[in-house]
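To start, the structure under review is shown below, and the notes come after it.
A single protein chain has been omitted from the complex, and every remaining protein chain is retained in its original position.
Presenting chain A:
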(Lines give C-alpha, C1' and ligand atoms only; values in the text may rest on other atoms or scores of the structure.)
Protein backbone atom coordinates (compact mmCIF):
# COMPACT_ATOMS: atom_id res chain seq x y z
CA UNK A 1 0.00 0.00 0.00
CA UNK A 2 2.58 2.52 1.15
CA UNK A 3 5.17 2.02 -1.53
CA UNK A 4 5.36 5.72 -2.41
CA UNK A 5 5.81 7.15 1.04
CA UNK A 6 9.11 8.75 0.26
CA UNK A 7 8.08 10.70 -2.81
CA UNK A 8 7.38 13.91 -0.97
CA UNK A 9 9.16 15.98 -3.57
CA UNK A 10 7.09 18.95 -4.68
CA UNK A 11 4.95 18.51 -7.77
CA UNK A 12 6.13 19.76 -11.15
CA UNK A 13 4.73 23.19 -10.46
CA UNK A 14 6.82 25.53 -12.53
CA UNK A 15 5.71 26.08 -16.10
CA UNK A 16 2.68 23.81 -15.97
CA UNK A 17 -0.63 25.39 -16.89
CA UNK A 18 -3.12 25.73 -14.04
CA UNK A 19 -5.74 22.99 -13.95
CA UNK A 20 -8.23 25.13 -12.08
CA UNK A 21 -8.48 28.87 -11.58
CA UNK A 22 -10.76 30.55 -9.08
CA UNK A 23 -11.20 34.04 -10.50
CA UNK A 24 -12.42 36.62 -7.99
CA UNK A 25 -15.14 34.30 -6.78
CA UNK A 26 -17.66 35.91 -4.47
CA UNK A 27 -20.58 34.04 -2.94
CA UNK A 28 -23.26 35.74 -0.91
CA UNK A 29 -26.14 34.20 0.97
CA UNK A 30 -28.41 37.11 1.72
CA UNK A 31 -26.26 39.43 3.78
CA UNK A 32 -23.60 36.85 4.58
CA UNK A 33 -20.53 36.88 2.41
CA UNK A 34 -19.32 33.29 2.40
CA UNK A 35 -16.59 33.84 -0.16
CA UNK A 36 -15.17 37.29 -0.78
CA UNK A 37 -13.23 37.85 -3.97
CA UNK A 38 -11.25 34.64 -3.69
CA UNK A 39 -8.71 33.87 -6.38
CA UNK A 40 -6.19 31.05 -6.55
CA UNK A 41 -4.90 28.48 -8.95
CA UNK A 42 -4.32 24.77 -8.75
CA UNK A 43 -1.44 23.51 -10.86
CA UNK A 44 -1.54 20.26 -12.73
CA UNK A 45 -0.30 17.41 -10.55
CA UNK A 46 0.07 19.25 -7.28
CA UNK A 47 -1.49 18.70 -3.89
CA UNK A 48 -3.02 21.96 -2.75
CA UNK A 49 -4.14 22.39 0.82
CA UNK A 50 -7.08 24.62 1.67
CA UNK A 51 -7.09 25.58 5.33
CA UNK A 52 -8.65 28.08 7.64
CA UNK A 53 -10.56 28.29 10.90
CA UNK A 54 -14.09 26.94 11.15
CA UNK A 55 -16.51 28.92 9.03
CA UNK A 56 -13.75 30.36 6.88
CA UNK A 57 -15.48 29.22 3.69
CA UNK A 58 -13.50 26.12 2.79
CA UNK A 59 -16.46 23.86 2.12
CA UNK A 60 -18.29 26.72 0.42
CA UNK A 61 -15.28 26.97 -1.83
CA UNK A 62 -15.66 23.26 -2.66
CA UNK A 63 -19.33 23.76 -3.33
CA UNK A 64 -18.60 26.62 -5.69
CA UNK A 65 -16.14 24.61 -7.73
CA UNK A 66 -18.24 21.44 -7.92
CA UNK A 67 -21.34 23.28 -9.04
CA UNK A 68 -23.38 22.96 -5.86
CA UNK A 69 -23.49 26.76 -5.64
CA UNK A 70 -23.28 29.34 -8.40
CA UNK A 71 -20.82 32.15 -7.58
CA UNK A 72 -22.54 35.49 -7.09
CA UNK A 73 -19.73 37.02 -9.10
CA UNK A 74 -16.44 35.85 -10.51
CA UNK A 75 -15.95 32.50 -12.14
CA UNK A 76 -14.27 29.13 -11.87
CA UNK A 77 -12.21 28.05 -14.86
CA UNK A 78 -11.38 24.38 -15.11
CA UNK A 79 -9.05 22.98 -17.72
CA UNK A 80 -9.40 26.17 -19.74
CA UNK A 81 -13.22 26.20 -19.65
CA UNK A 82 -15.39 28.31 -17.36
CA UNK A 83 -17.77 26.12 -15.38
CA UNK A 84 -20.58 28.58 -16.07
CA UNK A 85 -24.00 27.15 -15.38
CA UNK A 86 -23.10 23.55 -16.02
CA UNK A 87 -24.99 20.93 -14.07
CA UNK A 88 -23.24 19.13 -11.27
CA UNK A 89 -22.97 15.83 -13.08
CA UNK A 90 -21.56 17.63 -16.10
CA UNK A 91 -18.91 19.27 -13.97
CA UNK A 92 -18.09 15.85 -12.59
CA UNK A 93 -17.70 14.54 -16.13
CA UNK A 94 -15.37 17.44 -16.96
CA UNK A 95 -13.08 15.97 -14.34
CA UNK A 96 -13.82 17.28 -10.84
CA UNK A 97 -14.75 14.74 -8.20
CA UNK A 98 -15.15 15.21 -4.49
CA UNK A 99 -15.74 13.58 -1.17
CA UNK A 100 -17.86 14.98 1.62
CA UNK A 101 -17.09 16.33 5.05
CA UNK A 102 -19.83 14.15 6.51
CA UNK A 103 -19.68 10.88 4.66
CA UNK A 104 -22.31 10.54 1.98
CA UNK A 105 -22.09 7.07 0.59
CA UNK A 106 -24.97 5.10 -0.88
CA UNK A 107 -25.44 3.29 2.40
CA UNK A 108 -27.59 0.42 1.20
CA UNK A 109 -25.44 -0.44 -1.76
CA UNK A 110 -22.35 -2.58 -1.53
CA UNK A 111 -18.87 -1.10 -1.62
CA UNK A 112 -18.40 -2.36 -5.16
CA UNK A 113 -21.71 -0.90 -6.29
CA UNK A 114 -20.77 2.45 -4.81
CA UNK A 115 -17.63 2.51 -6.91
CA UNK A 116 -19.55 1.25 -9.95
CA UNK A 117 -21.87 4.25 -9.73
CA UNK A 118 -18.79 6.44 -9.98
CA UNK A 119 -17.48 4.43 -12.91
CA UNK A 120 -20.83 4.84 -14.64
CA UNK A 121 -20.22 8.59 -14.88
CA UNK A 122 -18.60 8.06 -18.25
CA UNK A 123 -20.84 5.21 -19.35
CA UNK A 124 -23.69 5.61 -21.75
CA UNK A 125 -25.68 2.40 -21.33
CA UNK A 126 -29.37 3.24 -21.47
CA UNK A 127 -32.59 1.27 -21.30
CA UNK A 128 -32.17 -0.30 -24.72
CA UNK A 129 -28.62 -1.48 -24.17
CA UNK A 130 -29.52 -2.84 -20.76
CA UNK A 131 -32.72 -4.59 -21.85
CA UNK A 132 -31.17 -6.22 -24.89
CA UNK A 133 -27.79 -6.76 -23.23
CA UNK A 134 -26.15 -5.06 -26.21
CA UNK A 135 -22.37 -5.09 -26.55
CA UNK A 136 -22.18 -1.63 -25.04
CA UNK A 137 -23.72 -2.87 -21.81
CA UNK A 138 -21.38 -5.85 -21.63
CA UNK A 139 -18.32 -3.78 -22.42
CA UNK A 140 -19.15 -1.03 -19.94
CA UNK A 141 -20.10 -3.47 -17.17
CA UNK A 142 -16.86 -5.38 -17.61
CA UNK A 143 -14.84 -2.18 -17.72
CA UNK A 144 -16.65 -0.74 -14.69
CA UNK A 145 -16.07 -3.87 -12.64
CA UNK A 146 -12.44 -3.92 -13.61
CA UNK A 147 -12.01 -0.30 -12.51
CA UNK A 148 -13.96 -0.95 -9.30
CA UNK A 149 -11.80 -3.94 -8.41
CA UNK A 150 -8.66 -1.94 -9.08
CA UNK A 151 -9.76 1.03 -6.98
CA UNK A 152 -11.03 -1.12 -4.12
CA UNK A 153 -7.66 -2.82 -4.14
CA UNK A 154 -5.90 0.55 -4.12
CA UNK A 155 -7.99 1.73 -1.17
CA UNK A 156 -7.43 -1.55 0.67
CA UNK A 157 -11.09 -2.43 0.50
CA UNK A 158 -11.03 -5.46 -1.78
CA UNK A 159 -12.00 -7.76 1.07
CA UNK A 160 -15.11 -5.69 1.77
CA UNK A 161 -16.26 -5.33 -1.82
CA UNK A 162 -19.54 -7.17 -1.30
CA UNK A 163 -20.42 -5.63 2.04
CA UNK A 164 -22.98 -2.89 2.31
CA UNK A 165 -21.41 0.54 2.67
CA UNK A 166 -23.27 1.05 5.93
CA UNK A 167 -21.52 -1.97 7.42
CA UNK A 168 -18.02 -0.67 6.75
CA UNK A 169 -15.98 0.87 9.51
CA UNK A 170 -15.63 4.62 9.64
CA UNK A 171 -12.20 4.64 8.08
CA UNK A 172 -13.28 2.22 5.38
CA UNK A 173 -16.22 4.43 4.55
CA UNK A 174 -13.91 7.41 4.11
CA UNK A 175 -11.67 5.41 1.81
CA UNK A 176 -14.66 4.12 -0.11
CA UNK A 177 -15.73 7.70 -0.78
CA UNK A 178 -12.31 8.35 -2.28
CA UNK A 179 -12.58 5.20 -4.39
CA UNK A 180 -16.00 6.23 -5.63
CA UNK A 181 -14.73 9.69 -6.52
CA UNK A 182 -11.68 8.26 -8.30
CA UNK A 183 -13.92 5.95 -10.31
CA UNK A 184 -15.31 8.99 -12.12
CA UNK A 185 -11.78 9.42 -13.51
CA UNK A 186 -11.29 12.95 -12.24
CA UNK A 187 -8.42 15.21 -13.15
CA UNK A 188 -9.00 17.06 -9.89
CA UNK A 189 -9.89 15.21 -6.71
CA UNK A 190 -11.30 17.36 -3.92
CA UNK A 191 -11.11 15.85 -0.45
CA UNK A 192 -13.16 17.53 2.26
CA UNK A 193 -11.56 16.72 5.60
CA UNK A 194 -10.74 13.12 4.72
CA UNK A 195 -8.91 12.54 8.00
CA UNK A 196 -11.65 13.79 10.31
CA UNK A 197 -11.99 11.34 13.17
CA UNK A 198 -8.85 9.40 12.27
CA UNK A 199 -6.20 8.31 14.72
CA UNK A 200 -2.53 9.11 14.00
CA UNK A 201 -1.85 5.74 12.37
CA UNK A 202 -4.82 6.09 10.06
CA UNK A 203 -3.77 9.64 9.26
CA UNK A 204 -0.33 8.46 8.26
CA UNK A 205 -1.87 5.85 5.97
CA UNK A 206 -4.16 8.46 4.49
CA UNK A 207 -1.20 10.74 3.71
CA UNK A 208 0.42 7.87 1.86
CA UNK A 209 -2.81 7.25 0.00
CA UNK A 210 -3.14 10.87 -1.05
CA UNK A 211 0.39 10.80 -2.43
CA UNK A 212 -0.36 7.55 -4.24
CA UNK A 213 -3.40 9.16 -5.80
CA UNK A 214 -1.32 12.12 -6.94
CA UNK A 215 1.31 9.82 -8.37
CA UNK A 216 -1.39 8.12 -10.41
CA UNK A 217 -1.81 11.45 -12.20
CA UNK A 218 -4.53 13.17 -10.20
CA UNK A 219 -4.36 16.69 -8.91
CA UNK A 220 -5.56 16.92 -5.33
CA UNK A 221 -7.31 19.72 -3.47
CA UNK A 222 -7.37 18.99 0.23
CA UNK A 223 -9.36 20.59 3.01
CA UNK A 224 -7.96 19.49 6.32
CA UNK A 225 -7.89 20.62 9.89
CA UNK A 226 -4.97 18.52 10.97
CA UNK A 227 -1.97 20.80 10.57
CA UNK A 228 0.62 18.06 10.63
CA UNK A 229 -1.16 16.23 7.86
CA UNK A 230 -1.58 19.37 5.76
CA UNK A 231 2.02 20.47 6.22
CA UNK A 232 3.28 16.97 5.53
CA UNK A 233 1.47 16.18 2.36
CA UNK A 234 0.72 19.38 0.46
CA UNK A 235 2.87 21.19 -2.07
CA UNK A 236 1.18 24.52 -1.54
CA UNK A 237 -1.41 25.90 0.84
CA UNK A 238 -4.14 28.51 0.50
CA UNK A 239 -5.46 29.99 3.73
CA UNK A 240 -8.99 31.37 4.04
CA UNK A 241 -10.43 33.43 6.86
CA UNK A 242 -13.94 34.87 6.92
CA UNK A 243 -14.30 34.06 3.23
CA UNK A 244 -11.15 35.91 2.23
CA UNK A 245 -7.85 34.53 1.11
CA UNK A 246 -5.26 35.73 3.59
CA UNK A 247 -2.21 33.77 2.51
CA UNK A 248 -0.86 31.39 -0.09
CA UNK A 249 2.45 29.62 -0.35
CA UNK A 250 4.57 26.62 0.48
CA UNK A 251 3.87 24.88 3.78
CA UNK A 252 6.97 26.31 5.47
CA UNK A 253 6.06 29.83 4.36
CA UNK A 254 2.52 29.41 5.65
CA UNK A 255 3.77 28.09 8.96
CA UNK A 256 5.66 31.32 9.54
CA UNK A 257 3.16 33.73 8.05
CA UNK A 258 2.11 36.21 10.75
CA UNK A 259 -1.38 36.68 9.31
CA UNK A 260 -1.95 32.96 9.35
CA UNK A 261 -0.66 32.58 12.86
CA UNK A 262 -2.90 35.39 13.99
CA UNK A 263 -5.94 34.04 12.22
CA UNK A 264 -5.46 30.40 12.78
CA UNK A 265 -3.57 29.91 15.95
CA UNK A 266 -4.24 33.25 17.57
CA UNK A 267 -7.98 33.12 17.29
CA UNK A 268 -8.46 29.47 18.06
CA UNK A 269 -6.26 27.36 20.23
CA UNK A 270 -7.23 23.87 19.22
CA UNK A 271 -5.81 21.80 16.39
CA UNK A 272 -2.20 21.33 15.39
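Just so we're on the same page, a residue touches a chain if its C-beta (ideal position, glycine included) is under 8 Å from a C-beta of that chain, and two chains touch if they have at least 3 such contacts; residues count from 1.
Basically, contacts and distances are computed from a predicted model.
Selecting from "Branched-chain amino acid ABC transporter permease", "Dihydroorotate dehydrogenase", "Allophanate hydrolase subunit 1" or "Spore germination protein", the unshown chain of this assembly corresponds to "Branched-chain amino acid ABC transporter permease" (UniProt protein name). Per the touch definition above, the residue from A:60, A:110 or A:234 contacting the chain not shown is A:110.
Of the candidate positions A:44, A:66 or A:212, contact with the unshown chain belongs to A:66. Residue-wise, the contact with the chain that is not shown comes from A:93, picked out of A:28, A:93 or A:244. Across the interface with the omitted chain, chain A contributes residues 66-68, 87-89, 92-93, 97-98, 100, 104-110, 112-113, 116-118, 120-123, 125-127, 129-131, 133, 137-138, 140-142, 144-146, 149-150, 153, 158-159, 161-164, 180-181, 183-184.
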